[in-house]
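Dropping a structure here in C-alpha cells format, bear with me for questions.
Every protein chain except one is present and positioned as in the full complex.
Note that the chains take the letters A and B in the order they are written out, and that residue 1 is the start of every chain.
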Amino acid sequence: MSRRFILSGSLIIGILIILALFAPLLSPYDPNKIDVENILSPPSKAHILGTDSLGRDLLSRILYGTRVSLKVGVVAVGIALLIGVAIGALAGYCSGRIDALLMRFVDIMLCFPTFFLLLSMVAFLRPTVFNIMLIIGLTSWMGVARIVRAEVLSIKEREFIRYIKAMGAGDMRIVSKHILPNVLPSILVVGILRMGGAILTESALSFLGLGVQPPIPSWGSILMEGKSVMDIAWWMSVFPGIAILLTVLGYNLLAEGIRTLAISRS
Amino acid sequence: MLSYFLKRLFSLVPLLLGITFISFLIIHLAPGKPSYLKEMNPRISAEAQERLIRLYQLDKPILVQYIHWLKRVIKLDFGNSFADGRKVIVRIRERLPITLLINALSLFFILLFAFPVGIISSLKPNGVFDKCTTLFVFIGFSLPSFYLALLLMLLFGIKLGCLPISGIVSFNHSQLSSGERILDIAKHLILPVSVATFGGLAGFSRYVRANMIEVLKQDYIRTAYAQGIGRGRIVCKFALKNALLPLITILGLSVPGLLGGSVILESVFAIPGMGRLLYEATLSRDYPLIMGGVVIGAVLTLLGNLIADLCYAWADPRIRYQ
Partner (left out) sequence: MYILEVKNLKVYFSQKGKVLKAVDGISFFIREGESLGLAGESGSGKTVTALSLTRLVSHPYLLSGEVLFRGKNIFRLKSADLRKIRGAEIAYIFQNPLSSLNPVFTVGNQMIEIIRLHHRKTKREAEVYALKMLEKVGIPDAYKNLRSYPHQLSGGMNQRVMIAMALSCHPSLLIADEPTTNLDATTQVQILQLIERIKKEERLSLLFITHDLEILRRFTNRVAIMYAGQIVEIGENLFEKPFHPYTYALLSARSGIIPEQGLKGEAPSPFAFPAGCRFHPRCPFKRSICEEKEPILQEKKKGHFVACHFPQTMVK
C-alpha cells in the first residue's frame, strides 16, 4: 500500500517538476501573449484548454503556473521548516523554562485562524511572490515545531546521546550531528505534507486577489478570472483547479506513503 | 469540577496576553515609519494617517504602544473602521452571527456524516469500504474549497440553475412571507454549507476511524464480547462513547480552521459574514478593522478550546469525579 502511495505521489510530482522546468518548450503559446481575435474561445484544436478573457492560451498559462506553485511550495515550506526545526529543537533539547515558553508561543500562534493571520500580514506587506512565500512560511511552522520537539525529547533520552554527552561533546554538536539526523524522516514527511498545504494556501490567496499578482500566471489567479466569466467560459474555472488538486494530491500521497513506510519499518 | 474550571480559565490569561502581543507585532510588520502605510494604501488621507498614528500611538516608545494597545483590546476598543467610520467592534458584531451559523451548520453535517463513515471503516480496516473512504479522504484533503465551490456554482447555479450562488438572501427577500424568508436563506446556504462540510468531512471521518480502531482494541470491549453482548450494541454504545471523548477536543481545535475557511467561503459566495468583512478590510487596507478581526478570531478560538475542554471534563467521568 505505502509503496503504491509513494510511487503515484512521486510520479505526479516528477511530472510536475518536468512541466515546470520545460514550460517554455512545452507551452504552445506565450502565456502572456494577448490575442484579441480569440477572447474566451472554448477548448479547440488550436487552444486545447481554451483561452482567457484576454485571448491568452489557458494551457500555456497553467503550465507556467506550475512554476509558481512548486516554487511557493518549496520556499514557503523551507521557511516554515527553518523556524519550526529551530524552535522545536531548542524547546525539546533545553526543556524546562525555555521549552515552556517556546511551546506557549506555539500555542498562541495556533490560536490565530491561519487565514486571518495571512490576511493581516498581506495587508501590511507588498504582494510580491517572495512576500507571499514568507507569509505562508511564517504562519505554518507551528506543527513542525511540535513534531520536532516531541522527537528531540525522545531521542535525547536514548543511550547513545548520553554516551556522546559523557564524552564531552558540545550541545550544538549533539543537536546538529546526532539528534537532528534522527528527526530527519519526520521532518521530511511533514515538509512534503506542508508543501501541499502551502500550494493550497497560495492558490487560495491568489484566488482572492491577494496573492501572486498579474500578469504572473498562478493557478489561483486564473481561477479568480474564471469565476468572473463562469457563466460563459466554464473551462476557465475547471482546468486550473484540476492542476491544483493533482499537485496537492501528489504531495499528500507521497507524504502518507513515506509515513506508513517509516511506521512499518520501525 | 469547579477547581478544574477555574484552573482552566486562569491558564487562558497568558494566552490572551500572547495573542494581543503577536497581533501588536503584526502592526509593526510595516517596516519603519507610518508613511509606509500611506504608500500601501494611497487612499489613506493625511488625516486618517494621523488618526492611525494616534490610534496605535505609533510615535511613542514601543512598550508604551503595547500597553496602550493592550488597554484598548481589553475594552474591545479597536478604533473606528476607515471605510465608514463606525466602531470596529460594532461592524464585527453584526457580521459574526452569519459566520457562526454557517460554521455550526457545517459542523453538524460534518459530524452527521463523519460518524457513520468513520465507524464503518473502522470495523474492517483496509476493507473495501475503508479503501474507498481513504481515496475520498485524500481527495478531500487535496481539493481546494474555493475550487469545489466554483464547480458546484457552475453545476447547480449555472448549468442547472436551481440554486442561488451568491449572498444569503434573494433580491426580493423583503417581500416574502416569514416562512418563505427562512426557505430563501436555507436555499442560499446549501452550497456554502456543502462546501464547508466536504472540507471538514475528510479529516473528521479519519479521526472517528482512528479513535474507533483504538477503542475496539481495548480490554473492556473484549469483556463486552465475552458477556455475550452483540456487536452492534458494543460498537454503538460501549465503543462509541469512548471514541467520542477525544473528538470533543478535536472539535475545539477545529475552530480556527473553520473561521479561517470562512474567509474563502464567504468571499466566494458573497456572504456578508466576518470572513468576508476581513477580506474586504484587507483589500481596502482598513487597518483597525483587520487588527480587530485578527484579535477577535483568536479569542473565539480560545473560547472554542475552553468550551471543548469543559465539555470533555464533563463527559469523561475520570475527570468529572476526581
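Keep this in mind: a contact is a pair of C-beta atoms (placed from the backbone, for glycine too) under 8 Å apart; a residue touches a chain by one contact, two chains touch by 3 or more.
Computed from a prediction, not measured in an experiment: that's the story for all the values here.
The missing chain, though absent from the view, touches B when the full complex is examined. The residue from B:111, B:245, B:283 or B:307 that touches the chain not shown here is B:245.
One of B:85, B:161 or B:317 touches the chain omitted from the figure, and that residue is B:317. For chain B, the residues touching the absent chain in the complete assembly are 218-220, 222-230, 238, 241-242, 245, 315-318, 321.
Note that in this section only the chains that are shown with their structure count from here on.
Inter-chain spacing, taken between the CA centroids of chain A and chain B, is 22 Å.
Interface residues of chain B, counted against chain A in their complex, comprise 14-15, 18-19, 21-23, 26-27, 29-30, 37, 40, 126, 138-139, 141-147, 150-151, 153-154, 158, 255-257, 259-261, 263-264, 267-268, 275, 278-279, 281-283, 285, 287, 290-291, 293-294, 297-298, 301-302, 305.
Contact residues on chain A toward chain B in their complex (touch as defined above): 1, 104-105, 107-117, 119-126, 196, 200, 203-204, 207-210, 223, 226-227, 230-231, 234, 237-238, 241, 244-245, 248-249, 252-253, 256.
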